[in-house]
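Here's the structure, in structure tokens; my notes come after.
A single protein chain has been removed from this complex, and every other one stays in its place.
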Amino acid sequence: MAEIERVLAPASLDEAAEALAAGEATLLAGGTDLMPASHAGKVRFAPMLINLRRIAELSGIAVEDGELRIGTLVTIAELLGDEAVRERCPILAEAADHFASPQIRNAATIGGNLCNASPAGDMLVPLLAAGARVELASKPDGTLVRRVLPLEEFLVGPGRTRRRPDELLATVRVPAAAPDAIWRFFKSGTRPALDISAVSIGLLARKAGNALHEVRIALGAVAPTVVRARAAEATLEGRVLNPETMEAAACAARDEVHPISDVRASAWYRKELIHNMLRRMLSDVAET
Amino acid sequence: MQIIARETLIGKRIAKLDAPEKASGKTRYIHDLDLPGQLYGKILRSGRVHAKILRIDTSKAKALPGVHAVITAADVPWQRPIGVARDHLPLKTDRVRSPRDEIAAVAAQSEEIAQAALRLIEVEYEDLPVLTDPLDALAPDAPLIHPEPHGADGGTEHLKPGAPVAYSGRPDNLAMTFDYEQGDVARGEADSDLVVEDTFRLHYVTHCCMGVSGIIAEFDSSGNLTMYSNTQVPFLHKREFAEILGMDPARIRIIQPPIGGGFGSKLDIYPFEPICVFLARATGRPVKLVFSREEEFLASPTRQPVILKLRSGCRRDGTLTFRAVETIHDNGAYTSWGATTPFVMMQTVSSLYRVPHCSYHTKAVYTNNPYAGSFRGYGNLQATFAVESHMDRMADALGIDPLEFRLKNAQDPGEVTPQGMQFKTCGLKECLKSAAELGDYRAKRRAYAALQAEPGRFKRGVGLASMLHVGGGAKIYPSDGCGTILKMDDFGAVTLITGASEIGQGSETVLAQLVCEELGLPLSAVRVVNNDTEITPWDVGVHASRTTFIGGNSAIGAARKARAKILDAAAKQTGLPAQALDLRAGQIVEERSGNPLLSLAKLIRSLHFSDKAELVMTTHYYEPPSHHQDRQFKGDVSAAYAWASQVVEVEVDTETGAVRLLKVSGAHDVGRVLNRLGIEGQIEGGIVMGQGYALTEELIVEQGRIRNPAFRDYKLVTAPEIPEIAVRFVETLDGEGPQGAKGVGEAPAICIAAATANAIENATGVRILALPFTPEKVYRALREER
Partner (left out) sequence: MSPKREIAFTLNGVPTRASVSPELSALALIREVLGLTGTKLGCGEGECGACTILVDGRSVNSCLMFALDCEGRSLVTIEGLAADPLGARIEQAFVEAGAVQCGFCTPGMVVQAHNLLTAHPHPTREQIRRGIEGNLCRCTGYFKIVEAIERAAGAQE
């Protein structure tokens, strides 16, 4: 583990981006991933450590243009307790309630969770289902520039994202749920939280009568990143929910993923869970 | 004058004496203790499953500034083997047999420097074939885990007389065997109308004490050794360390700081302890060695995994005829208490319910897997799992109600089992009926069985199981006794100096309670001293649920002697006979009327400050009236036995396999409830430990390696998962027990898994023979059945 020579605590996004442009840095938000990784020897600290906590632009939740704009320093606890989130993206609030522990929720940030890019990322599944985009900021040539990426483009692999070394994750933008939206979230395990799930599923769609439109199904822990179950979505798009379509969707989701077997679950069981739980979620939606 | 009525503390809810300190964070556990000038010890572990050590180079580590000592086996040629079978050298010489094997150790001025030094130690290995299946290890051509030891260079120079050897090597991988017979199993089988047979698989779990293992060792200028240790058996360890270190036992002192959990994990000597002493000797400084949590998972003993084949028989009318058990115990790389769990397992197999004919055989086999130690229940969870599974199977096969089936075979007070256990008190029948009533067992079992075939995602079921365990100590050492010294000061305050250790189970509070009951004092008048071998009298240690029974009787003995002395003196002063007097609320009173006559403190002072000056100081050593087992494992090994029955209600999610524990209804024969608050705490904690064993905990061992050495993937039960509980206490008032009480520490953990297996069968029609019942395993079992 290399030595940290300088520690910065910039007060603005501009200052932070400037520092990043000057050289490689390790970014500190809540620290809930960085600290254990450091102890395990899995992280090489850059010579500069940037503590982001003072940057006001990175905190706060706003509603603009029909979108939730969530600062990347917003903690999971703040997300859980925020009325705008509960109203406009309830699936996100639900996932936050199943995240780690109360203590970790008080410290962990949405930005950190995004940059950690875990294949089982608790917040990543609902964000993907909701069609979230991430905004990255940098100062490559002396002026602050921003770019926006859909989440599926941002996430590349386990622990890997499209964030360049000179970029900061600034906000997460989540489209507000339509009035006829339905959502469901499932995380496997015997505990409500404090669990790295064997699988997790996020379902978001618009319901007209008994048919679903704009179906988005996100799956966690069955691929190198959280992924959309596109084949399953296709079987449901515009279709009425009945036992046949629900079973078809469940089978499609099961067949389109290729999970690994690890200490948490076997590939077979993960597929079974995807099948059974997606069908269960759809049947729950059909009944309401 | 105020009349003082007789009051009793027995059965009351009494807060633990050390709770205020603990709740305010003031208690200093071993991790919180620092001695001036101490160094920090760290151990280099092999990381190899099975390999020869070709070369160890510690030169770079030694050269690191801040490092005071780096030692390997070569630096301690006088080291002696440790462990139950003396097959375990603290620092390994020529080979390693598991990834946790200790190769070298460092003492440095900080933990960081010690860790850095470990990384600088160079070791060259030559891998050897790995044995991870005990059945493979039994094959005639299997590689040997403990062969004739050779030096790293292939030589045998180090085998010269006096040089330490793990032991002289074996021709096979058999570490221990146990064989027990009662009656004639062949006849029992011939007498049976029904015989069932199953092979059960019991898995690896580990203690997960919240406080990790640690030790501080310090030599004084005369070469006397003091160890700050969390051992549960300080006096046994004093003697064993003397042997291991080649020291006079009188020059070893063990001090026990408050412990962050025991559960049986600290009943054997493990390499890190003598290694810390070696470092203290090498550096001349105190050395503190504390595990990381990962190390705690990797290097602590586990519960004994067992492959258990059980054959059970009964007559058509439901009378049990025989049980025949064969087990394979995976002994791991070295032998610890796990190998001796057959002592307890055969008690359950032979005597849980009345069985005339029984045979029990265990082979404990060396492998390169983790090794097992003692763990709350000590083999009884495993044996009960099998026995109670068959009780349900046989009952169902015969069409007899499972509660009736058990009651029919349950023993009564006064029975002596073929193994020689005398059930002077026996509340088994009452426990069965009580638990069944509390859990609405009969009605629910019928109702849920009828719903098995119905469509539906969630299925509920109830299961019943009982347990038998020692409740009055276990005479496995030459003595099962405990000593107490009691003194009273001039103000009527008592200091109780007991050999019994407090490991969080509340023994200290119970002992104070028992003394106060004899001397008519409030709890605030008693201080308990119990953690220093230089001060306290001998006690064999905290295990076998013995502390309340034996430590309690010892304390009562000393207290009664004090009481007799006081009342004799009071008789002289009051002119009334001693029998007419009583001690209440710090006063000597007239027994019948409650009239206070004399202040206790004043009486004591009058004894002290007189011509024939005397202090009130008494001692008592209590040896329970139990017997050592003979060579056939027969004998009344405990002074009392304890029973419990539990009804467990579960809900199985057939779409995920997740099993939710809804309710545990239990009835416990505890002899007598002493501290109601404390005993509830033991029961509740034991139930949840049993829940973990049944449903969530699994140490995943693959190819000799532990794959989940962290709480992230080793799942302890968390608060949202606990069930509803209902507990009833059956008070059979044991004649030998202190105020009639029997031991209870292990009981509540013992039959949860067994009852859960029966409950899952009631819910789904599927009987699962292997633990744990994790979602994936249950799901698989349900699918396979379809």
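The first chain written gets the first letter, and so on, giving A and B; residue counts start at 1 in each chain.
By definition in this document, a contact is a pair of C-beta atoms (placed from the backbone, for glycine too) under 8 Å apart; a residue touches a chain by one contact, two chains touch by 3 or more.
What you are looking at is a predicted structure, and each value in this text was computed from that prediction instead of being measured.
Contact with the undisplayed chain is limited, among B:G188, B:P271, B:P356 or B:G506, to B:G506. For the options B:L89, B:A117, B:I254 or B:V688, the residue in contact with the chain missing from this view is B:V688. Touch with the chain that is not drawn comes from one residue among B:E112, B:D220, B:D568 or B:E702, which is B:E112.
Seen across the whole complex, the unshown chain contacts chain B at 13, 15-16, 18-29, 31-32, 112, 207-212, 258-263, 292-293, 503-506, 677-678, 680-681, 684-689, 710-712, 716-720, 722, 725. Along chain A, the points of touch with the absent chain fall at residues 1, 3-5, 7, 9, 28, 30-32, 34-36, 38-39, 45, 49, 51, 53, 77, 100-104, 106-107, 191-194.
Just so it is clear, only the chains that are shown with their structure count from here on.
Note on chain placement: the centre of chain A and the centre of chain B lie 44 Å apart, centres being C-alpha means. On the side of chain B, the complex with chain A involves touching residues 457, 655-656, 658-660, 695-696, 700, 707-708, 712-713, 715, 718, 720-721, 775-776, 779-780, 783. By the touch rule above, chain A contacts chain B in their complex via residues 188-196, 198, 263-266, 269, 272-273, 276-277, 280.
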